[in-house]
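Note that this complex is displayed minus one protein chain, with the remaining chains in position.
As written, the chain order gives the labels A and B, with residue 1 at the start of each chain.
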Amino acid sequence: MAAIEAHELCRTYKTHTGTFRRRTKEVEAVRGVSFTIEPGELFGLLGPNGAGKTTTIKMLITLLIPTAGSARVLGLDVVKDAREVRKRIGYVFGGERGVYERLSGYDNLRYFAELYGVPPKLQKPRIEELLELVGLKGREHERAEGYSRGMKQRLHVARGLLHDPEVLFLDEPTIGLDPVGARELRSTIASLTAAGKTILLTTHYMFEADALCDRIAVISKGSIVAEGTPADLKRGVGQGSVLEVEVYGVDEETIEQVRRLGGVLAVSVEEREQAQVLVVQTQAEVELTSAILGHLNGGQVGRISQREPTLEDAYVALVTEE
Amino acid sequence: MSTLRLLGVGWYFQFKMILRSPFDGIGNVLYPLFFATTALFVFRAGQSPRTLVYASLGAAVMGMWSSVSTSAGSAMQRERWWGTLELLVAAPRHFSLVMLPATLGLATVGIYNLAATLLWGHFVFGIPLTITHPLLFALSVVGTVLAFGGLGLLFAVSFVRFRAAWVLGNFFEYPVWLVCGFLVPLALLPGWVRPISWVLAPTWGMSAIRESALGGTPLPDLLLCLGLGAAYVALGVLVTDRVLYDARGRGTLSLT
Partner (left out) sequence: MIVAARIFVVGGLTSFRALFYWLTPWIYVPTMLVAPIFQILLFAYIGRSAGLESDEFYLIGNALQYAAIPCLFAMAQMVGGERYQNTLSAILVSPAPRIPLFFGRSLPVLLNGAFVAAFSLLVGALVLGVHLPASSLAPLGLVVLIAAFSCTGLGLVNAAASLRIRENAVLSNVIFGFLLIFTGANVPLDDLPSWISTAAQGMPFTHAIKAARELAAGASLGDVRGLLGAELLVGAIYGVAGYSLLRWFEVLSRRYATLERS
């Protein structure tokens, strides 16, 4: 039996504007997402902000009802068997919210241990063990309002593990952490898979997914645009090549013209210090440098370089595709 | 058993949080105290010591009610702001069992309002503090707290659906003060108000507290108060299911 199965999940939101004459607008956040995650797997859902990652997770953890499609967690339907699903899953999200700031970290955990029905006798040792695991030991009796962002994040992880769930949902757990904190959290996540947990992780950091995940699905504008191991995804653009051109001010129209050149796979613009860098992914066999420079005529051009594609490029190519 | 434990532990932590946010509470204590003072001035002008005792008990329960009515909605709103509402809903225990301790905690703070108003009446207006049946009085206060907690639960879960409702706390304050006989004898109100007063537990809690303080028979009132409180909780559980299913369908849980 698969740990998580999503079948053609869809979710639309209705938004209202106006008070007296209400206008309703439908926003399709997720449009037909399917995937299967095997027990013990660490599966990454990767996509830019607003791609539908969080909405997908919220349907799986029973906080949202799908508008169409179905999903099962450990064989249980997320709509019909919501209670049973909730007992078996843990949910951790990034950011500083979701903590009772006026309570200590320890009290936060005790409260949620009760909500998750952890037997009273087990609560104490379990909390101690988790404090040790996430590295909050020694600070647990301070009020959470004084915790740093990273500490709150680790408190979230401990909370999500209180009832020793078989399946764990991590929604952008490293968002806004400093590099050291993020690395520590990633090693904690890696140790959880080693302990046999099934994990669904969302992130918009490519390297994070690359480092942690067994398999990745790239989601863009509500649909999955690619799925496979990190190696598979890299292979997808492996034959191409990447041209980087430093420019100083480039308009949408020029980018559009470059995008329409034969042999161009994807175009993106990165901001770097004073300059912008136009990143053009091309098929391997074509030589487009002069054609691209031709389109940039008039504008100032800096350093030009060519390199092999990385997983990051694969991702950019996927999420910018029309 | 585990349900009772959940209620107890939940109450403990909610109460702890309320005590740690003194500023939220100051308004809840002061605001009804101004009304109590005004009412006591009015009754004092009426020159009957008996009515003053009657009024000071009523004003004290007014304060109790305020702490629930003004905070039940904002308690729910706070969970939204803190981002904990989703976590509570995602937990396997029934959401109403999670919220009931919170509203009970608020109602418990009401005991402080009750005492503060009685003491204020005693020291500022010289109203005697005589409680004929102390034990029954204590029981009546506890019973009233429980019923207020139940009514608060009904409010709080309705506020999951009506997001703007948290602002309306004050709105529920006055009508209950008026129709539950805190300061105005029910007989004085128009006849059609009577049934509304009867289904509101504060009416009976008020009556039980008054009877036990002034030396009457509080038990029937107390039982009615508790019965209605239990009915509110039952209704609250049903409403919770409806409201949460609706919120999951509309995707409004995470909105602030």
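Going forward, contacts are C-beta pairs under 8 Å (C-beta built on N, C-alpha and C of every residue); 3 or more make two chains touch, one makes a residue touch a chain.
Here the structure is a predicted model, which is why all the values come from computation and not from measurement.
**Q** If the hidden chain were put back, which of B:Phe41, B:Trp81 or B:Phe123 would touch it?
**A** Only one listed residue reaches the unshown chain, and that is B:Phe41.
**Q** Of B:Leu189, B:Leu219 or B:Val237, which one is in contact with the hidden chain?
**A** B:Leu189
**Q** Across the whole complex, list the residues on chain B that are touched by the chain not included here.
**A** Spelled out for chain B, the touching residues are 23, 26-27, 30-31, 33-35, 37-39, 41-46, 51, 162, 164, 167-168, 170-171, 174-175, 177-178, 183-185, 188-189.
In this section, only the chains that are shown with their structure count from here on.
**Q** Measuring centre to centre with CA averages, how many angstrom lie between chain A and chain B?
**A** Centre-to-centre distance between chain A and chain B: 44 Å.
**Q** Please name which positions on chain B make contact with chain A in the complex.
**A** 2, 5-6, 9-10, 13, 16-17, 20-21, 82-84, 86-93, 98, 245, 248-251, 253-254
**Q** Residue numbers of chain A touching chain B in their complex, please.
**A** 11, 13-14, 55, 58, 61-65, 83, 86-87, 91, 95, 97-103, 107, 110-112, 114-117, 120, 143, 159
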